[in-house]
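A single protein chain has been omitted; all remaining protein chains appear in their positions.
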Amino acid sequence: MWASFGFEFVNFYLIPGLVLGCIYALGAIGITLTFGILRFANFAHGEVMMTGAYLTWTISTLAGLWLGWSLHPLIAAVPAIFAAIGILILIDRYFYKPFRNAPTIMVVMASFGMMLVVRSTVQFIWGPNQLTFVKGIDKPNEAVRQFTADLDLMILVPNKHFWIMAGTVIIMLCFTYLLERTRIGKAMRAVSDSPDLARVTGIDVEAVVRATWVVGGFCAVAAGVFLAMDIQFLETTMGFRMLLPMFAAAILGGIGRPFGAVFGGLIIGLAEELSAYPWIGDAPLISPGYKTGVAFTIMIIMLIVRPSGLFKGRTF
Amino acid sequence: MSDPQPILELRNLYAGYGETEILHDINMFVGSHEVVAIIGPNGAGKSTAIKAILGLLNIRGGEILLDSTPITNTPPEVAVTKGISYVPQTHNVFVNLTVQENLEMGAWTMRAGIEERIEKMYALFPDLRDKRRQAAGSLSGGQRQMVAMAKALMVDSKVLLLDEPTAGLSPKYRGEIFETIQKINATGVPIFIVEQNAKQALGIADRGYVLVDGSNRFTGTGAELLADREVARMFLGGRD
Partner (left out) sequence: MDQLLGLFLYFLSLLTVGGIFALLALGLNVQWGFAGLFNVGIAGFAAVGAYTYALLTTDTSPFHLGGLGLPLVVGVVAAMLLSGVIAGIIGVICIRLRADYLAIATIGIAEIIKLFLKNQTELTNGPRGINKIPRTWEHFTEERFYTSAPMSWISDATGWQAFFDALPRWWWQPMFAMTILLIIVGVYILLERARLSPWGRMMTAIRENEDASQAAGKDVTRRRIEAFVLGAVIMGMAGAFFAQHLRLIDPTNTFDPAKMTFLVWVMLIAGGSGNNRGAILGAFLIWTIWSGSELVINSSIEIIANYQDMFDVGVLRTRAGYLRMLLIGILLQFILQRYPSGILPESRPAAIGKQ
């Protein structure tokens, strides 16, 4: 039974779906925070993910070249996170802040333009070709394979997937703590609720905006690094490819609802991977070439049927 | 009864949104222990007067003084630090935050003493203590108003501005709100209240201003205005 159905399903569809879901979830957090607190769809978010991954690669490569160190991607990611957050805050200061009180369309256009500026910069500096992030094939984790084989199942999980899932869980826990227990986190929820009320309550909205970029940037870089770890190479279009599913996840969960975005991300990731499973007969339910359309379809359905999302976020 | 030094004063104020002028030559003041009501027909500019104090509109002429210091055109986040507490008519609580968290947000500008303040608020609004872990959005209208007022009072308020606190509330809650306002005033906070519910507002007010079409029309003590024929004819007949 396991051999015929479960093995294939769990190892080649379910687990990759969860992993992809984790990546979408982390990316969607930044999108929903920006949407909720700054009130606009940030088209440049995918590019920040991508830049974070490229910076991580650069740091780890340079560390190897200059210092002879061999850094695990997650370690090299730390300085990359700082750099990415710095870049985000600069972008906000010079390109988004001028439109704080202007019609939303202006800042959306600016973010669309920034998407191309950031991508072109990366393409110019690093070139458009694929770069190898991690060499070789990641073999399934032996401990898990042994353990589950003894139970007459067999779960094959490469180590990289462990890192990604564990990393996502840890980030989510920290994020929850931030939002529920810290002063700035509560202020972020307050501004997301009602920026006008926050102003007249005396909350420092610019400090909250900065915190939004910090948290969003952190999650974006994490998502980018996890993606790079998963597909094992870097490419300058990887950010844009993630953008639509991340928007879909944020909308599915409800704008301004970070946990909704996480849930949405997992759903979309699973839906994408599971859509290629041969549910009926022998052929994949949805041709793999159309996988990326799955997220979009879910999003359109949500926008028509229930624009506030599953967790009743904001409708505009 | 009238203090030499009003805590809040609007002098010859002209204000509006963008190009439109809504307030013409407004003169009002609030003494340091008073409850002062602004009443008038819809569109008279009552809420506009309050928003002008907070720096939410364009002030063309005249000035606004808080404790004799000009605060004309000060942005809201600064006004709050100077001691102006404001409860807007709608969207006056953070619906997705708990009651406790709403109060904590109210205390954003405070460095210390937040816990004691929160305790004081629960003492002043006993109903809220039980509900402190509930999301503010899940409370009834009347309770939400209490949260809004408590949140605004977390800072050292020099004056509390209330914009139609009883709008949309049932008669029972309306009575409770007016009682609470008097309680707050008794703790030493002067209150400037805009109300549609003219009769009850004047009933608790020391003084009142009647605004019509953006200008001062009548003024007097609460009792005087309640007794005035014309005022009665315009606003008090058949209301409440």
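A and B label the chains in the order they appear, each numbered from 1.
Here, a residue touches a chain if its C-beta (ideal position, glycine included) is under 8 Å from a C-beta of that chain, and two chains touch if they have at least 3 such contacts.
Since this is a predicted model, take the numbers as computed values, not measurements.
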Subject >> Left-out chain, listing which of the shown chains it touches >> reply: A
Original post:
Of the residues listed, A:40, A:218 or A:263, which one is in contact with the missing chain?
Top reply: A:40
Original post:
Of A:102, A:173 or A:285, which sits in contact with the chain we cannot see?
Top reply: A:102
Original post:
If you put the missing chain back, which residues of chain A would it touch?
Top reply: 35, 40-41, 43, 95, 98-99, 102-106, 108-110, 112-114, 116-117, 119-121, 123-124, 127-128, 243-244, 247, 251, 287, 289-290, 292-293, 296, 299-300, 303-304, 307, 316
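We take it that only the chains that are shown with their structure count from here on.
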Subject >> For the chain A and chain B complex, residues of the former touching the latter >> reply: 183, 186-187, 189-190, 192-194, 196-205
Subject >> Footprint of chain A on chain B - complex, ascending >> reply: 54, 56, 76-77, 80-81, 86, 88, 91-97, 101, 104-106, 108-109, 151-152, 155
